[in-house]
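For this view, one protein chain was removed and the others were kept in their places.
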Amino acid sequence: MSLNTFGHLFRVTTWGESHGPALGATVDGCPPGVPLDEATLQHWLDKRKPGQNKYTTQRREADAVRILSGVFEGRSTGTPIQLMIENTDQRSKDYGDIAEKFRPGHADITYWQKYGIRDYRGGGRSSARETAARVAAGGVARAALESLAPGLTLTGYMVQMGPRRTDPTRHDMDEIPRNPFWCPDPQAAEDWAGYLDDLRKSGDSVGAVIEIRASGVPVGLGAPVYGKLDTDLAAAMMSINAVKGVEIGEGFAAAALTGSANADEITMGPDGPVYSSNHAGGILGGISTGQDVVVRFAVKPTSSILTPRRTITKSGEETEIVTKGRHDPCVGIRAVPVGEAMAACVLLDHLLLHRGQVGEAGGRIGPAG
Amino acid sequence: MSLNTFGHLFRVTTWGESHGPALGATVDGCPPGVPLDEATLQHWLDKRKPGQNKYTTQRREADAVRILSGVFEGRSTGTPIQLMIENTDQRSKDYGDIAEKFRPGHADITYWQKYGIRDYRGGGRSSARETAARVAAGGVARAALESLAPGLTLTGYMVQMGPRRTDPTRHDMDEIPRNPFWCPDPQAAEDWAGYLDDLRKSGDSVGAVIEIRASGVPVGLGAPVYGKLDTDLAAAMMSINAVKGVEIGEGFAAAALTGSANADEITMGPDGPVYSSNHAGGILGGISTGQDVVVRFAVKPTSSILTPRRTITKSGEETEIVTKGRHDPCVGIRAVPVGEAMAACVLLDHLLLHRGQVGEAGGRIGPAG
Amino acid sequence: MSLNTFGHLFRVTTWGESHGPALGATVDGCPPGVPLDEATLQHWLDKRKPGQNKYTTQRREADAVRILSGVFEGRSTGTPIQLMIENTDQRSKDYGDIAEKFRPGHADITYWQKYGIRDYRGGGRSSARETAARVAAGGVARAALESLAPGLTLTGYMVQMGPRRTDPTRHDMDEIPRNPFWCPDPQAAEDWAGYLDDLRKSGDSVGAVIEIRASGVPVGLGAPVYGKLDTDLAAAMMSINAVKGVEIGEGFAAAALTGSANADEITMGPDGPVYSSNHAGGILGGISTGQDVVVRFAVKPTSSILTPRRTITKSGEETEIVTKGRHDPCVGIRAVPVGEAMAACVLLDHLLLHRGQVGEAGGRIGPAG
Partner (left out) sequence: MSLNTFGHLFRVTTWGESHGPALGATVDGCPPGVPLDEATLQHWLDKRKPGQNKYTTQRREADAVRILSGVFEGRSTGTPIQLMIENTDQRSKDYGDIAEKFRPGHADITYWQKYGIRDYRGGGRSSARETAARVAAGGVARAALESLAPGLTLTGYMVQMGPRRTDPTRHDMDEIPRNPFWCPDPQAAEDWAGYLDDLRKSGDSVGAVIEIRASGVPVGLGAPVYGKLDTDLAAAMMSINAVKGVEIGEGFAAAALTGSANADEITMGPDGPVYSSNHAGGILGGISTGQDVVVRFAVKPTSSILTPRRTITKSGEETEIVTKGRHDPCVGIRAVPVGEAMAACVLLDHLLLHRGQVGEAGGRIGPAG
């Protein structure tokens, strides 16, 4: 990870501000020959697009992605892919106050203190709009994974909104696209609808926990000691705006377990090792086991709220701030496709890294031939 | 982060296996002129050293660090600093079984499947011994921070052992070195002693949660969007063996809060902004606010236990395994100095990065002069 | 240097193909507060623009650069700067033959063999058009250098066209912009005009040697052992299309000298060390001395020529090729502003790196205070 780039071989650099002319992602290191067009990427952007229901910001953005380079006659060429999304709905007047006041819990103050200059319009670089570029890049990664790891599927969903968690025994992956919260538990989704409606009306916001599950991940991705698959997943998720925590598999709950309870016992199945459980979240020693890779991250509540909060101005005067404008009462909802995109990028990157260092080698388990 | 390197400008590459001749860290990018000698580094290694009490592995290692390069007449020269720790207590016979069987919950199986070869002696590269190299490198970072950010202090401590948490209202930083658990809550420490003793006798192990707190961190460290201070802290902690979760400030608890509750309100103090609380953990938009930087990470229970677990052999036969040898009932204890070391490296790295890109500039808050 | 990125802290990623919708550069790590607008960058692009006289390709490109991000109210914000140049003059019909045949001496065949797909239109990614993006990025670097190293000046010029060299005793820096060859020797420029006219009419092309001279470079830029200033300059120049050699200071001529002849003796001047000569080209041990940094690079003759050459087709048939279209008889001419741009990027990058690692420290020469 450099300042605005992540990835080792599959490298994504995002650029752009909320209210500038455009934003986008420069994707380097994509394998050649991957079928790719704007419609495919648009599919993923549309999942994240704001204004789709009353639970997300009412800003209306087409979020139409253009491929400016690196694709020829419908396939990637192996050279950098430039993805551009023009900003079309920039109602700057909504943000007038923000030029002088710092929103509590927001990057306004630290950008100013660090750089001595900031594009305050709509949060500039720190706006959640930046994540549109990630989703576009994730679309490229998904297309490449389709060729390189055909059985791999990636699913993101929300497992907690505010203090209200889903019940895992009710999880049904088919439910996810059927409600506005990407929630696998239909009963929770219903409950959340009323809860969030009330919050929205009261001018407040709330946090969330998102889980990303990758099935069909090849064995052997990731590397000790700093290039671990879980390290890169943690960094990828933590780099998303408003994320304050990341966990793999059992996560923080593992702290409360004993070694005997936490061990995923191994038996031999027809196609190789079989695990009795997946406390590990599909990763041992930083390397994928072939089980589902499970990552969860916590998104804090949006700090742009209608409830007045105490703050100061650039000239040091104490004041109050109310963030009008079009904000998400639960920004975690739109973080679901973003988390999926980040996971896709990390998995592809590690697949290429593994192929680069190890190739087809690797250890076989079974009776000596 | 490359495979075995972390950091942007202050770069640490660790190397070495548990039972090879030596292990160590190659530290590049250290500022010149930093006072440095082996005794200073040894101080930190001694904190982590095994065998100091009955709660950590009884392996006896001097863990004596040698500086092989990059220091001249007691000061760093700006060139790579090579830190070497020889392995002196390598009772390989303890690990005989491990050559053929895979410990559940351990990297044994994934190393084998990825590389087709592994140094199984003592876990090889995946052994917790690798973290000794991190602690040595962290000692270099601390020495540099002492010159560059004199007011900065770094304190790590355990806040949860198994299911038993400390009570933050009883936290007293002076208590930390007084018990074998780096626990700031004396009552919890007492409670844990009995709990862990029982676990150890029963041949089991347990997880833990460690908190690292950095006070006096300069404002403005970290950078959007992927070079965030919290991103790099998350990666640094997640890269430590057995870590399954990382959180900043409020962390996962932020998911349950409303935006109005989670906002750290800002007022104006004599020396600049003052915050009403620190839900953010000292980081907004990836950039330090000047408040305490607070990171927590969860360590899973050691998978090397005396309780028999089902597993398979390299040739695919089902069997059981009991890991004899000298293991930590709560490896989280020794993770405390490791977490501190990682935090020191990340903070120094970001301090250099900030100085590189921004220099002395930055925005002032106060009445226009 | 990653695949399409160069630089450590000031990082430039170029993207785009000759006949795609656009090309550009993603510039990350620029210091904040640098005065920057499109007109400033356009100034440098206009120096490189084709079609300005009969000695460069007659392709007509406005080469108008747009700043899409990272600049706010006329100053850099410290976040990524996206520079886009739309391709407006794409006469694809000129390049029909190229889809099937490989031009000898051109990247056509290796791109095909490596990737199995290539954007053959106008050379795609391997077109000299890619260098427009470098010039734009170099403009950003120059603007930053103006703030950070005010006395620094950068001048590129051609010192050899085909076998015809300039006479250094006639070099006059004021002459450079007065002739179409960026030639500091007016007599050579006149001679080259006739020579190149003949070559152009005969449908052939010729190589060149360009020299870049940076004056006022601060002492201390560059770092051992692989981050040397000369290493990064060599890589930067060698990465320019058609460059086949790079040298610093005396360069290859140093091989023929004795140690006594090649030594730049040192005496003490009023402001510090004074050197009797500059065989070293301003760099010792990879670190700048404060003398002029002098880099030269050799550009091979364009392989796109009207003279028929033997080649093969994708299906392996032997044939001949004549590259019609609008090509440069001496592509070295347009390499002059490109070399300047690359030098600007490298110098700024090392200035930031030095500031990051070392800050204001450094050794003083003179009587102890």
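A, B and C are the chain letters, set down in written order, and residue numbers restart from 1 in every chain.
Heads up, the rule we're going with is that a residue touches a chain if its C-beta (ideal position, glycine included) is under 8 Å from a C-beta of that chain, and two chains touch if they have at least 3 such contacts.
Because the structure is a prediction, the values reported are computed rather than measured.
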item	value
Touched by the hidden chain, restricted to displayed chains	A, B, C
Which residue of C:28, C:63 or C:130 touches the chain not shown here	C:130
Touch criterion as defined above, residue of B:78, B:138, B:156 or B:273 at the omitted chain	B:78
Chain not shown: contacting residue from C:41, C:67, C:98 or C:208	C:208
Residue in contact with the excluded chain [from C:98, C:143, C:189 or C:299]	C:299
Residue numbers in chain C that touch the chain omitted from display	1-6, 8, 14, 102, 104-107, 109-118, 125-126, 130, 160, 162-163, 199, 204-209, 219-220, 222-228, 230-232, 234-235, 237-239, 241, 244-268, 273, 276, 279-281, 283-289, 298-305, 307, 309-312, 314-318, 332, 353-354, 357-358, 361-368
Interface residues of chain A (partner: the chain not displayed)	9, 29-33, 78-79, 148, 223-224, 352-353, 355-359, 361
For chain B, residues in touch with the removed chain	2-5, 11, 13-17, 20-24, 26, 28-29, 32-33, 66, 68-70, 72-73, 75-82, 84, 114-119, 124-125
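The definition used in the following text is that only the chains that are shown with their structure count from here on.
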item	value
Centroid distance [mean C-alpha coordinates] between chain C and chain A, Å	38
Residues of chain C whose C-beta touches two or more other chains	29, 32-33, 78-79
